[in-house]
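The other protein chains are all here in position, but one chain of the complex has been omitted.
Up next, chain A:
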Amino acid sequence: MTNVNCDQLIDYLNGTLNEEEQKQFEAHLAECPECRDIVDATGELPYLADPVVPNAGMKARILDAVFDEEAQQTPLAEEPKKRDRPAPPAPMAKRGFRTSKWTPLVAAALLVSLLGNAYAFYELSDQPDAPAAPEVAFETVDLQASEAFEGTGTAALVHEEGALNLLVQANQLEPTSGDQVYQVWLLKDGQPIPTGAFTPSQENEGAVFFSLDENTEGWDTIAVTLEPNRGNETPQGEVVLSAAIDPEA
């Protein structure tokens, strides 16, 4: 049944009701199953997006900000930003987000182009005005399989405009079961951080792309573990592939 209040649903969802109207509409919501059902359905919309692996260290940063008592005195709008974003945004920052969609084949193709020509990143990016001669340093390593593991892999590390971009590609992987994922880690003095996870394709190939905006220096090891589930902050499964990398690169 549409009445005057029902008409305000979209304004409510858009967050544009004033305080008084908001209260009135919330009272309406409590009594109008139709509006409430529609609101509930919007809770499923995020699943139309492709799943994206959270930024490295994001949870700690966000919870720190949330529990920061001092910041509670400052109005929301004036809160200092947690991180400085380069302006204009580096092309690579966008890439990190897109890669979650990449099939291993696409990633493999990119890896090849990367080996041949680091500038290929710019051709693939949708920023036509990217600098003509960007500062790019990259390193590629073959990953060593652990005992009893059949797979092979390659990693490419690209330093570019203050960011570290990491592309890992692996073949002949054993299929995962249940919640298992292959998790990539970067290590510094034995301390790991998670840098993306993947599950193998039907061709037993997998690839992941990861971008770090801070803490980009000094990594000495890259490793892939087979984790019992996604989202672990420290490795719980066995290392299946690994390699030393040059911390200076």
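Here is the rule we use: contacts are C-beta pairs under 8 Å (C-beta built on N, C-alpha and C of every residue); 3 or more make two chains touch, one makes a residue touch a chain; residues count from 1.
Rule of thumb we're sticking to: contacts and distances are computed from a predicted model.
Chain not shown in the complex: UniProt lists it as "RNA polymerase sigma-70 factor (ECF subfamily)", one of "Branched-chain amino acid ABC transporter permease", "Assimilatory nitrite reductase (NAD(P)H) small subunit", "RNA polymerase sigma-70 factor (ECF subfamily)" or "Acetolactate synthase". Interface note: of A:N55, A:N171 or A:N232, the residue touching the hidden chain in the full complex is A:N55.
Residue A:E34 is the one among A:E34, A:E203 or A:E238 that touches the chain not shown. Counting the whole complex, the residues of chain A in touch with the unshown chain are 6-7, 9-11, 13-16, 26, 29-30, 34, 36-55, 58-59, 61-63, 65-67, 71-72, 76, 79, 81-83, 85, 89, 93-94, 96-97, 100-104, 179, 181, 197-199, 201, 206-208, 211, 213, 230-231.
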